[in-house]
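The other protein chains are all here in position, but one chain of the complex has been omitted.
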Amino acid sequence: MYRYDEFDHTFVRERVAQFRDQTLRRISGELTEDEFRPLRLMNGLYLQLHAYMLRIAIPYGTLSSKQMRQLAFIGDKWDKNYGHFTTRQNLQFNWPKLEDTADILQALADVEMHAIQTSGNCIRNVTADHWAGVAADEIEDPRPWAELLRQWSSLHPEFCFLPRKFKIAVTGAEADRAAVAFHDIGLKIVRNADGEAGFQVLVGGGMGRTPMIAKVCRAWLPKGELLSYIEAVMRVYNLYGRRDNKYKARIKILLHEEGDDVFRKMVDEEYEKVKAAGGVSHLVPEKEIARIETYFAPPIYDALPDEDAQLTQHLRANSKMARWYEVNCAKHKQRGYTIVNISLKPEGGIPGDATSDQMRAVAGIADKFSLSEIRVSHAQNLVLPYVRKKDVVAVYHALEKYGMASANLGLVTDIIACPGLDYCALATARSIPIAQAISKRFEAPERQKQIGDLAIKISGCINACGHHHAGHIGILGLDKAGKEFYQITLGGSADEHASIGTIMGPGFSDAEVPTAIEKIVDTYIGLRQPGETFLGAYRRLGAAPFKEAIYAQAAE
Amino acid sequence: MAVKKDVRQVLTANLLKDGLVVFMTDGAAWSPWIEDAAIATSKESALELEGRGNIAAKANVVVGPYLIDVIEENGRPRANLIREHLRTLGPTVRTDLGKQAERAAGGSGQGGAFI
Partner (left out) sequence: MPLIKNGHYIDDAYIRIEGEAPVPDDGDVLVDAVRLKDDTAVLRPRQGKLGVLLMNTVDAEELVPHLSKLALVALEFPQFHDGRAFSQARVLRHTLHFKGEIRATGKPMADQAGHLVRCGFDCFETNTRQPLDVWQRALDAVRGVYQRDYAGLGDVVRKDL
């Protein structure tokens, strides 16, 4: 993991002191709310429905056990003993007081964390593949570059007052687990014809009111040119992105309105100017990337056989654990190791919520069995990246003790849901209760297994924090004459074959949603070919049979 | 919010220091309970409430005061919109938290104005 040096420490400490000063100026009345709002937002502090909310950056979803313990401590001391992991790999506290926020930020700074740029029209927390560094299908570890981007984007002098927020995601693997095509900039490490690794740069993806899949802006960029090239993209966006309408202000709209080719040309021309401007070299200093890379060097792995005989025996004896192992553990690049995914989606629970006790438990397990490292996935789950197969049984039992051994990764009950109207000031409808009802409906393990891979994603408003456009089944909560109702989309996908879901038709009341989802699922099971996933079947069959199934009921 | 003809409105805001939801009472204080809220029944009284809210905002006590529509249930106001109703309760998925929990614990608005 990256460790702060003196420079990083000073930077974050000074920033906390600055915010403490700004908060005091606000409470004393020296600053008005209009003046203070942008300042608190730049430090991740929102005013939500019931209270303030503090969003803490977890850069590219990587956490140490020490940091996780500190989050638990903050939850106990200044909040209500729990936090919410988000689709941006961040953590939100729902009840902090303004008066306490500077102290919370100081407690974060003590463990090399902050809340800078988790809000506002700036470059937000950079996200990455949550299996980075350990996935079997990885070309190269993207984390050094994600860290470089984190530093480069922190209080960037030129790009903190953009037309709109700006999200960057990075992956180094073939399978896209970071949804890069749905980001303002998506970066994918790929090899060129000579076998050299570089970045494929995608631009202009996004969700929200106008969902779009990103376009390839550069098929292959030498890695050292990353920052200068992104600087050119950002400058084009900052100067020409629309500012007259909040819903048309993302870079995707600029790209769409200019057209791919014109946009690419604008960026290329700007990039030539950046390179020609001189001063310091446009390349990332090799020394600096080498310095960062040392922090992400692979750990010293034990030499182990790929299969652990004892584990195999235990799995044979405990079918519940065997199912969990099959569903939640993924192939590691190192023999004898596995990636353990901790589901934060207990059947009927609140997606992404973890209590302070659970956080501490995960920290303890990570210390014992995963080199003190934890990841947060954009699907609101946690990951233990370095578990030896021989420790799997112990890990399972420890998780089970804290209600974190649900065997549902990637299944129908592994639902993404934004906070919705239960917490969020922008919401038009609740999303968590819908997730809970669906999860309850499908809780039988055999049923989940029978259905197989299925991503249900729920947002409480058009902002789409719950990624509903990218759900195999997407659910969007809206308001109709003061009543919550829900629109269903099918066929979205956030992986390397990204697609945007199609709206099926008129919406449903909250009570009707689980049944509608059930009809969709039953239709799939009835029509699928052997081995065909839900998404595969939908892509083959189209919307018609599903529409028929859900709207037939209304006609009856 | 536009003031309507047939008015039943109360004034709400969030406290600056802790962000919690409050309502303006008859005594021009702030209470966490909508039951304590002063109900405006005319355009004039709604505007007057709003004016008092703006003064409190200027005095850095509350943030973003605004009027909400209410209906009266057993002589007590209840927020009309679901969003506003939820603000008087807390998260429906965590009934152990927020005003609903305090209310269940017997803390609800028998007077109880705290500012």
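Letters A and B name the chains as they come in the text, with residue numbers starting at 1 for each one.
Keep this in mind: a contact is a pair of C-beta atoms (placed from the backbone, for glycine too) under 8 Å apart; a residue touches a chain by one contact, two chains touch by 3 or more.
Since we're looking at a predicted model, the values are computed, not measured.
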item	value
Touched by the hidden chain, restricted to displayed chains	A
Residue touching the undisplayed chain, where the options are A:Arg243, A:Lys265, A:Arg316 or A:Arg540	A:Arg243
Hidden-chain contact residue, picked from the options A:Met1, A:Ala17 or A:Ala197	A:Ala17
Among A:Arg235, A:Lys248, A:His332 or A:Arg528, residue touching the chain not depicted	A:Arg235
Residue among A:Phe73, A:Trp152 or A:Tyr551 that touches the chain left out of view	A:Trp152
Missing-chain contacts mapped onto chain A	5, 7, 10-11, 14-15, 17-18, 21-22, 35, 38-39, 121, 151-152, 154-162, 235, 238-239, 243, 273-274, 276-277, 279-280, 285, 287-288, 291
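The rule is short, and it goes like this: only the chains that are shown with their structure count from here on.
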item	value
Residues of chain A touching chain B in the complex	26-29, 33, 47-52, 80, 94-99, 350, 421-423, 427, 430, 432-433, 436, 479, 482-484
Footprint of chain A on chain B - complex, ascending	14, 16-21, 57, 59-60, 63-64, 80-83, 86-87, 90-94, 97-98
